[in-house]
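For this depiction, one protein chain was excluded, whereas all remaining protein chains were kept in their positions.
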Amino acid sequence: MTEVSPPHEIAHLARVELFSPKPAETVEFFTKFLGMYISHQEGQSVYLRGYEDPYQWSLKVTEAAQAGMGHAALRASSAEALERRAKSLSADTSAEGRWHEDEFGYGKNYRYLSPDGHVLDLVWEAEHYQAPAELQSKILTRASKKPLQGIPVKRIDHLNLMSSDVTAVKESFQRHLGFRTTERVVDGDVEIGAWMSSNILGHEVATMKDMTGGHGKLHHVAFFYGNAQHNIDAAEMFRDYDIPIEAGPDTHGITQGQFLYVFEPGGNRIELFGEPGYLHLQPDLETKTWLMSDIDTGLAIGGAKLPWETYFTYGTPNPLSVEEHQKEFSTFGPAAQAAEEAIPDPIEESSAVANAPTDERIESVLESVDN
Amino acid sequence: MTEVSPPHEIAHLARVELFSPKPAETVEFFTKFLGMYISHQEGQSVYLRGYEDPYQWSLKVTEAAQAGMGHAALRASSAEALERRAKSLSADTSAEGRWHEDEFGYGKNYRYLSPDGHVLDLVWEAEHYQAPAELQSKILTRASKKPLQGIPVKRIDHLNLMSSDVTAVKESFQRHLGFRTTERVVDGDVEIGAWMSSNILGHEVATMKDMTGGHGKLHHVAFFYGNAQHNIDAAEMFRDYDIPIEAGPDTHGITQGQFLYVFEPGGNRIELFGEPGYLHLQPDLETKTWLMSDIDTGLAIGGAKLPWETYFTYGTPNPLSVEEHQKEFSTFGPAAQAAEEAIPDPIEESSAVANAPTDERIESVLESVDN
Amino acid sequence: MTEVSPPHEIAHLARVELFSPKPAETVEFFTKFLGMYISHQEGQSVYLRGYEDPYQWSLKVTEAAQAGMGHAALRASSAEALERRAKSLSADTSAEGRWHEDEFGYGKNYRYLSPDGHVLDLVWEAEHYQAPAELQSKILTRASKKPLQGIPVKRIDHLNLMSSDVTAVKESFQRHLGFRTTERVVDGDVEIGAWMSSNILGHEVATMKDMTGGHGKLHHVAFFYGNAQHNIDAAEMFRDYDIPIEAGPDTHGITQGQFLYVFEPGGNRIELFGEPGYLHLQPDLETKTWLMSDIDTGLAIGGAKLPWETYFTYGTPNPLSVEEHQKEFSTFGPAAQAAEEAIPDPIEESSAVANAPTDERIESVLESVDN
Partner (left out) sequence: MTEVSPPHEIAHLARVELFSPKPAETVEFFTKFLGMYISHQEGQSVYLRGYEDPYQWSLKVTEAAQAGMGHAALRASSAEALERRAKSLSADTSAEGRWHEDEFGYGKNYRYLSPDGHVLDLVWEAEHYQAPAELQSKILTRASKKPLQGIPVKRIDHLNLMSSDVTAVKESFQRHLGFRTTERVVDGDVEIGAWMSSNILGHEVATMKDMTGGHGKLHHVAFFYGNAQHNIDAAEMFRDYDIPIEAGPDTHGITQGQFLYVFEPGGNRIELFGEPGYLHLQPDLETKTWLMSDIDTGLAIGGAKLPWETYFTYGTPNPLSVEEHQKEFSTFGPAAQAAEEAIPDPIEESSAVANAPTDERIESVLESVDN
């Protein structure tokens, strides 16, 4: 039985750091297309924020040899909550962390590793962004004017972590941070996905099984639009300006979140999030469990197909580029075959998955070729 | 200095009871146009729910001589939170209440009066709705299938109470229920509106000054669509099926909520709520204060005009029907004149208000007629 | 060189007759989900119209052993234009037709066969629908009130015919009916798709190559919503009410039309059409030719994947049900293999196509299995 922390200790996802081997192009992606403001530059890092992000930055792009998540930070609900959460983590030898004050615009952070190795910070002190006069909005809840560039995102939304052990990661968020699990996907007895939140959102952190056996990778970071049309507009923009679209716009049954997945030039998967999905207002919500028999609707309410060769197998960091990975995993090399064995049959056979090499398909190809 | 309760003690607005002198037509309004399901009938009351409302009902329509709000109920975050909130209220002689178990599908309720006389319940025990097989949705977070009738609302969203003393009502919610005030409107030193929440929503309860000097009236109950197009579709439906539209679709600057206001046949104002507006994720939010100089944007981001003769003066119960009130207040009878004196000049002069009898207008009419 | 008739002789697509082996369920599909009105019943046929269809009916559902298109009718721009078009067709021995007056609500029709065998009518006399008082809309251009049932379509939009010879069908519409070809797709020298119109719409009739070698089949009939959100709403409705979604919502690059493809219970593919796509206002438009190198964007602007085993191979009538066809064509039986050879490699390899058995895939499966 998992011990669970009190709820509401964590307020929300405040920021994420992305590594990029092409930092200039990654920054251009977020500014030119997604209308994010640059609020700071320092060393090999550029700090950005959406026009409704409340703090100095929600995204830090740092030059690195490989794509991936540098770290992500959750903001506690109070200074005391931060101390309590750090204490809880410290008592867990596997999660022991350290305090640092290395992030611009934020005070002291407690840094630790998820059970799968993802770098996570907890923080309380956060400097609120104050717009200069020319960027002040007439709308008082808006931290800065909506820019006139690209299809601007409002703010950071959520994080999806690939994990070798979904249950371990989920339990760490529950036990130490007081998250509740709103939805999960099981393949028989094995959890292969979990969506978690510390407020009424369907998820601020999710974790999905790394079918390729990797550890501590990033599946995606999501930024918030709040409506369906902006996802449609963004898809058209990405298409015409050569940003590869992986899937969407469509809506996941899981969370009811509207998705559009693309790869930023550095190789990280970015989600644009349309309508916010189901809000869990009731305090005694029961975790919804998706069985493999429901997985079609869970993956997509419309007709979208999530590509087997990337969506279920690609995270960052990754030894291959998106294109190389895609090729490798669509042509059944050794890595692809390992994944093929690991991915549950119902996912491979789901009508919401494209290009999965199901056994039936392999066999029938053989037969048709034999004739 | 106002003493404030801990946050998160109240989870959300669970239900509201509307009185109607035309109950059959009121129920038809919610079922035929807004696709609500009838879940129960008892005595002079019909119980309804939207397809994503989690409990047995979120709306009870009760036959009565006049329109108005029978009561509204907030659900506590736990049984203990309910006890703590009841205790806090009991200690306040003006808010002393009583326990009752009179509401179908809910357990014991603590009933008390707001400082202005609105009937409010707090409740913890709430029976979760279980859909019969034919109404079960493939989307696991959806309590029942989206119906095929009208333009269906998902769930109850928020409540707006007209008050003779906005500050008193606001402070009661803060002190006893731990609500935070996300936004407010002031006319000089006087608060004339406050928007409050116990979670990240911009408001689950708001209160606006009753300019006509009334007490304890309902301004409106809002039901949630979650997107802009449904507000547009609903406006067209209401137009063609003879439901009077007061204002919208447009977006308030206050809360960034998309609104459409109509009057149900019984006379209560109902809001259809498009996109959910700004979500207050940051735990240390500062209340945003709208001054009279900003009131245009606060009232409407687009070009909508809120009618002086209803929006700022009409609540339920009301001695007049909507049509009679509208006529009375557009023709400067004694009641209208009282309101005219009470409503701040900047609201009357706002380009987001229609038909207000500003001094300038009155004078110029006189002049032009004299010539 | 193809001789071309004067433009504007044909006004628009007026109606289509669908055959269904499950007529009651097909009618229920159009009434319950798409809010069409039944305007007449006669023999084995039910006649329906969308709320903005101007005539007595735009859709006739007729009981038949197999799904398919009974006929489609284009309305001429005048009585004289009808005579001229009939004369032009009569002069073409392969298209010779006959006059009949067999369609309820329409006068005399000239019936002929497309070069591929599709049954087509031309008609001038059409009875305008007059709504009874209770169905009259306040919006004067609206032939009847928008119903409160399902997600109602406004009207019929366009027709897509599968053809063994796309060029022949295209030239027949150009030569005899004065259609202009707005866009086409070529695979080297072979036209595999053409989109045609007699007004400023991107297409009222399209034809795509039947990769399975069939003749005279229907690919789909489209009904018009006019906005993107209704396609999203419809996808959710179809998902939850067990209507199979083939692809979408997304937007074709070709025509810029927003699509959602589903199969009605009788087996015919139905498109729900969101925003109307590009309007060809300029009178001297040049036909846009999509090369195989552009086909990804042509098929879908977003990330939608059109399934190889249905979208490129399934039309009606069909000896197999949708499910049987899907299985047959996903498992590389003889029929599937014939199609596999006929479909251009770039379409099979397009990232906008799901599950196509490309050579590379077949080979790599072999290799991976050999190891």
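Should a chain be cited, it is by its letter among A, B and C, assigned in written order, with residues numbered from 1 in that chain.
One rule holds in what follows: a contact is a pair of C-beta atoms (placed from the backbone, for glycine too) under 8 Å apart; a residue touches a chain by one contact, two chains touch by 3 or more.
Keep in mind that this is a model prediction, so the values were computed, not measured.
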Touching the absent chain when the full complex is considered, from A:137, A:287 or A:331: A:137
Hidden partner chain, touching residue among B:157, B:171 or B:246: B:246
Touching residue (missing chain; options C:39, C:181 or C:255): C:255
Contacting the left-out chain in the complete assembly, out of C:142, C:175, C:215 or C:327: C:142
Touching the absent chain when the full complex is considered, from C:15, C:75, C:219 or C:305: C:75
Absent-chain interface as seen on chain B, which is shown: 228-229, 232, 235-236, 239, 245-251, 253, 260-261, 297, 301-305, 307, 330-333, 336-337, 354-355, 357, 360-362, 364-369
Touch residues of chain A, complete complex, unshown partner: 32-33, 137-139, 145-146, 148-150, 227, 229-230, 236-237, 239-241
Absent-chain interface as seen on chain C, which is shown: 7-8, 11-12, 52, 54-55, 75-78, 126, 128, 138-142, 155, 182-183, 199-202, 226-228, 253-256, 275-276, 278-283, 286, 288-290, 294, 297-298, 301
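Assume only the chains that are shown with their structure count from here on.
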Whole-Å gap between the CA centroids of chain B and chain C: 47
Approximate Å spacing (C-alpha centroids) for the pair chain A, chain C: 39
For chain A paired with chain B, centre-to-centre distance based on mean C-alpha positions, whole Å: 36
Junction residues of chain A, two or more chains touched: 228, 253, 297, 301
